[in-house]
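The other protein chains are all here in position, but one chain of the complex has been omitted.
Going by the order they are written in, the chains are A, B and C; count residues from 1 in each one.
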Amino acid sequence: MSTEAASPHDEHEGDHHAHPKWLAHHFETPAQQFDADKLGMWAFLVQELLFFSGLFVAYGVFRSWYPQTFIACSHQLDKIMGGTNTVVLLFSSLTAALAVRSAQVGNKKATGRFLLITIACACAFLVIKYFEYSHKIHSGLLPGYWYAPHDIHGDKPLPPNGHAFFSIYFMMTGVHGIHVAVGIGVLLWIWARNRRGDFSKEYFTPVDLVALYWHLVDLVWIYLFPLLYLI
Amino acid sequence: MRLDPPTFQLPIQAAEGAAEIDGLYYFVYWFSVIFFVAIVGAMFYFVWAYRRRKGVKAEPTKDLTKLELFWTITPLIFITYLFHVSFAVYIKNSTVAEGAMEIRVRGKKWAWEFEYPTGSREPGVLYLPVGKPTKLILSSEDVLHSFYVPAFRAKRDAVPGVYSHIALTPTVKGEYQVFCAEYCGTSHSGMLAKVYVVSEEEYAKHLDDIDKPPPGQTPAEWGKTLFEKSGCPTCHSRDGSRLVGPSLKGVAGTMQPIAGGPPAMADENYLRESILRPQAKIVEGYTQQQMPPFVFKEPQLDAMIAYLKTLK
Amino acid sequence: MASHSNSKHEGGGHGGHGGHHDDGAVHAHISSVPFYIFIFAMLLVFTVITVGQSYVDLGKMNLLVVILIATCKASLVVTFFMHLKHDNRFNALMFVSGLLFIGVFFTYTMNDTERRGEIDETSAVWVLPKTGEHAPGGLDVKVQEERRAKMVKEHAGHGAAGAGGHEAPHGDHHPAPGVTTEQRH
Partner (left out) sequence: MATVATSPEHHDAHGDPNASFLDVAKGPMSWIVTLDHKRIGIMYLISVTVAFALGGIFALLVRAELFTAGKTLMDADTYNRMFSLHGVVMVFLFIIPSIPAAMGNIILPIQLGAKDVAFPRLNLMSLYIYIFGACFGLYSMVHGGVDTGWTFYTPYSSSDPACGQLTPCGPPGVGSPSAVIPMTLSAFIMGFSSILTGVNFLATIHKMRAPGITWRRLSLFTWSLYATSVIQILATPVLAITLLLLTMERFAGLGIFDARRGGDPGLFPHCVWFSSHPAVYIMIVPGMGVVSELIGTFSRRDIVGYMFIAMSSLGLALLGFLVWGHHLFVAGMSEYATMVFSALTFLVAIPSGVKIFNWVATLYKGSISLQTPMLWALGFIFLFTIGGLTGLFLGMLAVDVHLHDTYFVVAHFHYVMVGGTVMGFFGGLQDWWPKFTGKMYDEKKGVAGWALVFLGFNVTFLTQFVLGSRGMPRRYYDYLPEFQQLHQISTVGSWILGLGFLILFWNFAESLMKGPRAPRNPWGSAALEWQTPSPPPLFNFVKDPVVNRGPYEYHLATDAELDEGMADLDAELAKANGADPVKKTEPAKSEPAEKAEPAKSKGDEGDDEEKS
């Protein structure tokens, strides 16, 4: 959510101390803009939660209908990779929070550094995810029509309705993965803006908002990991 | 029980519970009429009585909390009552009586098929003995359908993969219309059937008659009846025009191009297979096959095939 | 012309200004670096606990425990990393009500899917209890298995088919949780 909606005309050029450049024309004070931006972002995060909720409901219904299937299929997932990814995401959440802190105290260099670490973690997450996915594809553990398990862990064959588990697995992690990818995009954008010197002690809203988004991505994963890998 | 003839608003009451449902309907109906006249009447009166006049100002609004609470709480009591009575009737109507006769109802695109406790199947027509508690067990071969008999005030979705039921006791002899009330595709509006509520004797006689051709009919004539009752004409024309499925005009005894296979001779075996297992061979150009399998007893199948052979 | 003397309603406008933002500048809470690291350490500890727990079978409690641990982690992230503790109360309210609505969605839907067919033994069942007949239009295990076997065969270099594990139909007619064999046919 971009917040620095510039006024359509640059009529505030000469008006700097009362109305700084980063303060959009339709706001009276920085606090008003900050609060509005924060509120908007939280509203957006709430809709993100609701967006994921459909998947969780589908998970809940089928988990309850086919518990054995879910447990059997869940054992096909790699706990170590999933756990590593959890740690990577948690760590990126920490660095995102620290990036915001640096921006709040006006440390531009540190902000940039923390943002880069966050981006690196996000990329690492996707790389690990790629290895997980390719393993699933290799074993035919795929959603819907493509579900044809072979070359699986353990002796017991997987149940025939296992495609439901893998459908939900791929939908959940896929939608989450898209969020991670989008997160990398906005983090890069914020990093570039930070380099350009857009932010200051007084104005760090975009860093804050993007970090909020990133924490939400983390938050969703915190639930996905145990529900999919650890049951 | 009280039985009303069909009224302007509601069809005839032909099952137990219908009168109660209608009672609720008319109760709310008259409540609504009175409420509506009062509200809209007041509105028109105010608009006329307080039309804008020069020099006359609107009176400032006073605080009316008590009135507000009144018209918040009174309806609350009313709707609680409505909920209570309607739920009681609903549960009563969905509860199956002890020892009810079980009849299977299968919905498929786009016909209803009924199976009696004897195992005899009949498409498009359902005979029910009057006064006998009955349980219809619904199922669907393909998509959602909904079994709806207005005269019984009964409706329930037939859901693929799951059974559901309707409990009813027909009370008035007669012929009643069955609709499909859940949208199910092209010929949704053609997915009709008839219910005949008859005496025990007539019902027993009908069951006897199902598996043999009606007296005085040739097998082909009986086949025609079955063909129409099974809903076949909704997809297969008999005049050569193309509907959802191939036209059956002149099919019997000719070579048919088969999608993804060698052409096949449409002999008796072919026709039999096409009815029982429609997916086995699909005529070229009809890759989007939609036909569900049909189940017939041998004499019925023979009659159908005899009829198909007459379509030249 | 209205004057500014309307002190009674001042502060009501610009709802965003709130009491403590009178100077119009942004006053955000800043936590210390060690504190953030402490929170991260807590999160790591919880992660280790939850992974460790997964090697111990607690039966039906498994799900409950993992969700509890995840919720602890999530609350740490929301409260401290996302600053909800020091944020505008309304934002917290929105977040919590969002969760509340998810709860409504979840419980009401499960309320249906878990309790169907209580009124009659033939209602909302996959298999008729008397005849053992499967409802038409449902999962056709045989077709699925054949297709899968074919796909696996086509998959070059992999002979080991994992398919074929479907158990015989049984009389279990209600989609209740905890059924041992789950094929709906």
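Going forward, a contact is a pair of C-beta atoms (placed from the backbone, for glycine too) under 8 Å apart; a residue touches a chain by one contact, two chains touch by 3 or more.
Every value quoted in this text rests on a predicted model; they were computed, and no experiment measured them.
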Contact set of the excluded chain (shown chains only): A, B, C
From B:188, B:249, B:272 or B:309, residue that would touch the chain that is not displayed: B:188
Touching the absent chain when the full complex is considered, from B:218, B:279 or B:310: B:279
Residues from chain C at the interface with the omitted partner, ascending: 1-6, 8-10, 12-16, 90, 97-98, 101, 104-105, 108-109, 111-119, 123-124, 137-140, 143-144, 147, 151, 184
Touching residues on chain B - with respect to the absent chain: 8-11, 17, 20-21, 24-25, 28-29, 31-32, 35-36, 39-40, 42-43, 46-47, 50-53, 56-65, 67-68, 71-72, 75-76, 79-80, 82-83, 85-87, 89-91, 93-94, 109, 141-144, 146, 148, 150-151, 153-157, 159-162, 164, 177, 179-190, 279, 287-290, 292
Residue numbers in chain A that touch the chain omitted from display: 1-3, 5, 7-9, 11-12, 15, 18-19, 24-26, 28, 32, 35-37, 39-40, 43-44, 46-48, 50-55, 57-58, 61-62, 65-66, 143-146, 161, 163-164, 167-168, 171, 175
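FYI, only the chains that are shown with their structure count from here on.
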Higher-contact pair (C-beta pairs counted), B-C versus A-C: A-C
Centre-of-Cα separation between chain B and chain A, whole angstrom: 49
Whole-Å gap between the CA centroids of chain A and chain C: 16
Residues of chain C whose C-beta touches two or more other chains: 139, 184
Contacts with 2+ other chains: residues of chain B: none
Complex interface listing, chain C residues touching chain B: 119-120, 122-126, 128, 135-139, 184
Residue numbers on chain B that touch chain C, as the complex places them: 91, 94-96, 102, 106, 135, 137, 139-142, 159-165, 167
Chain A residues touching chain C - in the complex, by the definition given at the top: 28-32, 34-36, 38-39, 42-43, 45-47, 49-50, 53, 56-57, 60-61, 63-69, 79, 83, 86-87, 90-91, 93-94, 96-98, 101, 104-105, 140, 146-152, 156-161, 202-205, 208, 211-212, 215-216, 218-219, 222-223, 225-227, 229-231
